[in-house]
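All protein chains but one are shown at their positions in the complex.
Should a chain be cited, it is by its letter among A, B and C, assigned in written order, with residues numbered from 1 in that chain.
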Amino acid sequence: MAWSQVAVCGPNACDEHEAAQAREVGRLLARRGAVVLCGGYGGVMAAAAAGARAAGGVAVGLLSGRDREGACQELSVVIPTGLGEARNALIVRAADAVIVIGGSWGTLSELALARRGGVPVITLGGWRVVDAAGEPVPGPVTATDPAEAVRLALASTPAGST
Amino acid sequence: MAWSQVAVCGPNACDEHEAAQAREVGRLLARRGAVVLCGGYGGVMAAAAAGARAAGGVAVGLLSGRDREGACQELSVVIPTGLGEARNALIVRAADAVIVIGGSWGTLSELALARRGGVPVITLGGWRVVDAAGEPVPGPVTATDPAEAVRLALASTPAGST
Amino acid sequence: MAWSQVAVCGPNACDEHEAAQAREVGRLLARRGAVVLCGGYGGVMAAAAAGARAAGGVAVGLLSGRDREGACQELSVVIPTGLGEARNALIVRAADAVIVIGGSWGTLSELALARRGGVPVITLGGWRVVDAAGEPVPGPVTATDPAEAVRLALASTPAGST
Partner (left out) sequence: MAWSQVAVCGPNACDEHEAAQAREVGRLLARRGAVVLCGGYGGVMAAAAAGARAAGGVAVGLLSGRDREGACQELSVVIPTGLGEARNALIVRAADAVIVIGGSWGTLSELALARRGGVPVITLGGWRVVDAAGEPVPGPVTATDPAEAVRLALASTPAGST
C-alpha cells in the first residue's frame, strides 16, 4: 500500500494512436511506482499493461469473465471476477485515479462510476458528456498528452499528494 | 416470467417535473403488466415505484446498501445487494429495457452499462453523450413523454414484441 | 417492505422428499405474507417458488447467470445477476432468515454466508458443520418439519417479531 494504484480504461478495440498513448501512460505510471489496474483484455487495456511491465511495473487485470480466457499476456496478476460488466465498478473503486483513453460504452460506464464514487478522472480525448443544455458536465479533467495525464492522476492521489 | 421487466433510472435528487414523469412511467408500466425495477432509494426511483404500486403493480428495488436503510416505502420487493455502485450493473442486466429520466453520474453509468450489454435505452431528457467530434453517440432513443417512453420500452422487449 | 423476505436454499438436484419439503415451505411462507427468495433454478429452488406461487405469493429468483436461461417458470420476478456464485451472497443478504433444505457445496456456501452476516439459518436436514474436535459448530437451528421451519424463520425476522 506504499504505492498508488491508477486505472487505465479504454476500448478493447482501439486505434494505433490510442494504443500508443495507453502504452506510454502505463510506462510512466510504472516509472513513478504506481500499480496499473485495467480490465485485462485487449486494446487500451493490453497496451497499458504492456507499457507498465516493460518498465518493470505491476499490472493487474480485473476480468469480467470467470476464467483467464482472452486475458492479455502482460499482466502480473489476473483476477477473473466472473461479475460481467459489474467488474467495471471494481476497477474504478480500487483506483486512486482513472485515466480514460478513447470511447466506448464500457469505458464511459467506468468514467461515470468513477465520478459517482468521487474518484478523479483524467481523459485523453474520447467521448464527452453534456447536459440537457449542451454544456459539458463538470468532473472529468482533460489532459493533452500521456505525461500530463499521469502527472494529474498522481497529483490527485493520496500517495502523490505527499 | 410471463411479464416484462423494465428499469427506471434517474437521480436520487430530482425536480418535480422528473418525479411526475417517473410516477407516470411507473403507472403505465404497471398497467401494461410490467415489473418496475429501480435502485430503490428516493427521487426518480421512489416516484417510479410509487406509480407502479398505485396502479397495482410490482416494484423491485435493488439497493446499493447492505440493508434496507434509506429504501423508499413503495417497493414490493427489496434486494439490499451490498454491492455499492456495482449494483447499477444488476439493475440494467435484469431489465428488458431501461427508461432514463434526468441526469447524474450514477444514472449515466446505468445508461452506459445498459448499452454495453445491448439493453435498449429510452431517455426522457437528461445528459447526453457525444463523441470527440461533438456528434451524438448512437444508441439511446429519445422519447417525448412518458407514454411514448413506455411504448418504446415494451416494444423493444421480448414479451412486448409478441 | 411491509412483509418479510425469506430465502429458501437447496440443491438444483434434489430428491422427492426435499422437493415436497421445499414446496410446503414456499406455500406456508406465502400464506404468512412473506416473499420467497431463491436461486431461481431447479430442485429445491423451483419447488419453493412453485409452492409460494400456488398460494398466491411472490417468488423472486436471483440467478447466477446473465440471462433467464434455465430459470424455473414459477418466479414472479427474475433477477439474472450475472455474478456467478457471488450471487449466493445476495440471496442471503436480502433475506430476513434462510431455510436450508438438503446439501450441496452451493447450498453450504449460502448457509455459511448467512451465518457470517448474522442472518438466522433454519435447516431441514442436509449437511452439517463440525469443528476440529468433531463438535457441531453453533449457529444453524434444526427444524423437524416445514411448519416448524417457517415458524422459526418468521419468528426471527423483524416483521415476524412484532
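Everything below uses one rule, namely that a contact is a pair of C-beta atoms (placed from the backbone, for glycine too) under 8 Å apart; a residue touches a chain by one contact, two chains touch by 3 or more.
Quantities reported herein were computed from a predicted structural model and do not represent experimental measurements.
> Considering the complete complex, identify which of B:L83, B:L113 or B:A143 is in touch with the unshown chain.
B:L83
> Among C:A20, C:A55 or C:A112, choose the residue that contacts the chain missing from this document, as touch is defined above.
Among C:A20, C:A55 or C:A112, only C:A112 touches the chain that is not shown.
> What residues on chain A make contact with the chain left out of this view?
Residues touching the hidden chain, for chain A, are 1, 5, 35, 58, 60, 62, 66, 68, 71, 73, 75-83, 89-90, 93-94.
> Given the full complex, what residues of chain C touch the hidden partner chain?
83-90, 93, 103-106, 108-109, 112-113, 115-117, 125-132, 134, 137, 139
> For review purposes, identify every residue of chain B that touches the missing chain, sorted by number.
66, 82-86
In the analysis below, only the chains that are shown with their structure count from here on.
> Please tell me the distance, in whole Å, between the geometric centres of chain A and chain C computed from their C-alpha atoms.
It comes to 40 Å between the two C-alpha centres.
> Just the number, please: Cα centre separation of chain B and chain C in whole Å.
For chain B versus chain C, the centre distance works out to 28 Å.
> Which chain C residues touch at least two other chains?
Only 66, 82-83 qualify.
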